[in-house]
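Sharing a structure here in structure tokens format.
Of the protein chains in this complex, all but one are displayed in their positions.
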Amino acid sequence: MMFALTKIGALTARDDVGKGLPMNNDHGHNHHGHDHHDRGSALSETELRVRALETLLVAKGYVDPAALEAIIETYETKIGPRNGARVVARAWNDPAYRDWLLRDATAAIAALGFGGRQGEHMVAVENTEAQHNLVVCTLCSCYPWPVLGLPPAWYKSPAYRSRAVIDPRGVLAEFGVSLPADRQIRVWDSTAETRYFVIPQRPPSSEGLDEAALADLVTRDSMIGAGVARQPAAAS
Amino acid sequence: MMFALTKIGALTARDDVGKGLPMNNDHGHNHHGHDHHDRGSALSETELRVRALETLLVAKGYVDPAALEAIIETYETKIGPRNGARVVARAWNDPAYRDWLLRDATAAIAALGFGGRQGEHMVAVENTEAQHNLVVCTLCSCYPWPVLGLPPAWYKSPAYRSRAVIDPRGVLAEFGVSLPADRQIRVWDSTAETRYFVIPQRPPSSEGLDEAALADLVTRDSMIGAGVARQPAAAS
Amino acid sequence: MNGPQDVGGMMGFGPIVPEPEAVRFHADWEKRVLAVTLAASATGVWTIDAMRFSRESLPPAMYYGSSYYRIWLEALTNRLIAEGMVTAEEVAAGASREPARSVPRVLRAEAVSPALAAGTRYAREPSAPARFSVNEAVRMRVINPPTHTRLPRYVRGKVGTVERAHGVFVLPDTNAHGLGEDPQWLYTIRFSGTELWGVEADPTLSVSVDAWESYLEPVT
Partner (left out) sequence: MNGPQDVGGMMGFGPIVPEPEAVRFHADWEKRVLAVTLAASATGVWTIDAMRFSRESLPPAMYYGSSYYRIWLEALTNRLIAEGMVTAEEVAAGASREPARSVPRVLRAEAVSPALAAGTRYAREPSAPARFSVNEAVRMRVINPPTHTRLPRYVRGKVGTVERAHGVFVLPDTNAHGLGEDPQWLYTIRFSGTELWGVEADPTLSVSVDAWESYLEPVT
């Protein structure tokens, strides 16, 4: 019959899985597709293609160049994971807000001024001593932009998307997260327009901190479920 | 609910599936992996790597250079689909041999002098008015070498391997084969060391031909099930 | 379609590489691809589902060999050509050679903030009650359309439990192909890890997908 998974882990480790081979999608780039041209040259094939396409679409009148700058500015400076950190900090600090967030995340998040594209239908899920939540989109890159900003490259990588649903503890280990063996792992595959985000567990020794200080403990990865919140500086 | 498959076919045809994109694995090469270096240059990266590896293995004493030549000569000149064509011609001509071939293909094929590597455990399947057989190896490239030689590039391509088991009529259409709508399609996925080959239907108007003439009607593709036997010249 | 996008449960993609939270982009061209994709999509010529289908229609070697913004670039280019908004020759030249196609709208700079803040709602008013109830066991249908679907292969045929009904949402399967919105009830369906991956799976694991009503059938 089949051998046990523990035995298999050891086998795989000693075997030639990917040994000496370039891996794709690390840091959002790859080493053996077209993108290898992007390294080193002043103006890569990709850059040239993007520039040509942008020029063409502007010339055709389909896109307004000033709109492009406005979009970039929005996601570079306005919309990012500090939004989500504020939501989490409020939830940690205000039980009524937490209940509202779990009941109707879209409305509760809008009350803090966040919402819109890729966050039209929000669902908040809460990590507890009983259950750890992890969010993934196996089919593409669905992600709650209004609270977390643009997804990191790893979130969009086949490495993460493929394994999160079958080996989440292995995935968490690569993020340095080790959970008790009896902790229930709940993975949310974002296959529709609903967008999930995780309320991480509030760290011990964070009593008395104000919401700004609490928000500093909330990392982006902890709101995906790929990390946990930071310990307060005094306690760490 | 879901829409019908016929409707979908039209949609897919008008959509942008692969439009303007290079396809991999046509003619055994590809256009956007490493192998694009193989076109045009006198000594490609692949050629250099193969040469270096062969030199190294010979230097190490792991392989005998004369053995390499003997292997190549065997599969270039001795072992190919004309072997299988002889087996089929005999089966068409000799009902007792046909029965033996269907009952114990390894032995019946050995009786004509064929056998060995990648054909140690042979199974012959017969096309009839009721059933058409198609052979594939979805997991790699398993193929009955002693009777058919080395597999063609398309047999090893993901395009063929992926679709043969889910859309064999679509696959056959690309080979110019159209079967009656009520013909049963039987696909054999070679997932073990058993090796399948197809006895195609004997063409009408082939009565009276001797085995050599019959063998000329038997194409390689017809013994995979991706084609049908040729009509005799007089009848075509 | 059972394309390269459907990676749930696949193996062999190598390690996951975390990156600092402060990293927004890895190159200037990534910003341009983001902005051009959002602005071009705002013309309203295609739906988000159609663009997803363009991405998953890329050849698997290209899909797995490209960073995600590169996937966006390839899919956007294909979609613009397929919609008759540009020609392949114009793309190669980076210059306009033909008159522009008329498009429903153009996103102006001053409209960017309101448009991003509004988003696009995919919820619709229910016209019928939900067929399935919370805590009901359901089986995911076995379908293999060559067209767009959001039912991943790894849950097809599997039995799960309805955990939540979200309301009625636009169906991607039709919306991606200009066949209308066909709004349907959307549910979160939870599966045990052992149902999905077999008895050797992590016993603490459960996984959910969001699934439209036509993806489900009663457990008989």
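The letters A, B and C name the chains in turn, as written, and every chain counts its residues from 1.
In the analysis below, contacts are C-beta pairs under 8 Å (C-beta built on N, C-alpha and C of every residue); 3 or more make two chains touch, one makes a residue touch a chain.
Quantities reported herein were computed from a predicted structural model and do not represent experimental measurements.
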Hey, which subunit C residues sit against the chain that's not shown?
1-4, 9-14, 56-62, 64-65, 141-146, 153, 156-158, 197-201
What residues on subunit B make contact with the chain left out of this view?
2, 4-5, 17-18, 23-30, 32-35, 38, 44, 46-47, 49-57, 59-64, 66-72, 74-76, 79-81, 115-121, 138-141, 149-150, 152-154, 156-163, 165-169, 171, 174-175, 181-194, 219-221, 226
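Note that in this section only the chains that are shown with their structure count from here on.
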What chain is the most remote from subunit C, judged by the mean position of CA atoms in each chain?
B
At what distance in angstrom does the C-alpha mean of subunit C lie from that of subunit A?
16
Distance between chain centroids, defined by C-alpha means - subunit B, subunit C (Å)
37
In subunit C, what residues contact two or more other chains?
61-62, 65
Two or more partner chains touched - positions in subunit A
32-34
